[in-house]
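Missing here: one protein chain of the complex. Every other protein chain is in place.
Take a look at chain A:
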């Protein structure tokens, strides 16, 4: 349980999500790593170059850490969940509280995770659809509706000349592993309880 929740600390070092943009003239794709504290380019100037390309289709520049409340709240939430998990773990270890708390933490974390994903998707949607009316290129879908540029939440999508890949980063895998460990802790706790 303790290890599982501590794995969440990995989010402060590793990206939660990664979006890569490749195109014929970008044999080395441009990419951004989304951390809980902000967005960074995979290479030093990738953000600047993505913004440079996006200005043709009227997208806003990629937000800096101070431009989005999420980047302030996420670290606090994650920090709190780590602390809570460690406390539950210690108390559980000494038998002060029921193993069911482990599951409780898991459920809470899952809800927060889904909320986070929902928020992330909303941001992608807004970022990809709220376009400058004076955009240099205004493209239409085959059905005549204005083209929008929301990157996929998960997976691959072809957008104009770009191949966009959006996949969880190392941090996300660490959360997943951590959360699984807490489930294991729950079952181990349950077994111990039954034995006792």
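Following the convention adopted for this analysis, a residue touches a chain if its C-beta (ideal position, glycine included) is under 8 Å from a C-beta of that chain, and two chains touch if they have at least 3 such contacts; residues count from 1.
Note that contacts and distances are computed from a predicted model.
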Original post:
The complex lacks one chain in this depiction; which UniProt name from "Nitrous oxide reductase", "ATP-binding cassette domain-containing protein", "ABC transporter permease" or "NADH-quinone oxidoreductase subunit K" does that chain carry?
Top reply: "Nitrous oxide reductase"
Original post:
With respect to the chain omitted from the figure, which of A:45, A:93 or A:193 is a touching residue?
Top reply: A:45
Subject >> In chain A, positions touching the absent partner >> reply: 28, 44-45, 48-49, 52, 56, 136-137
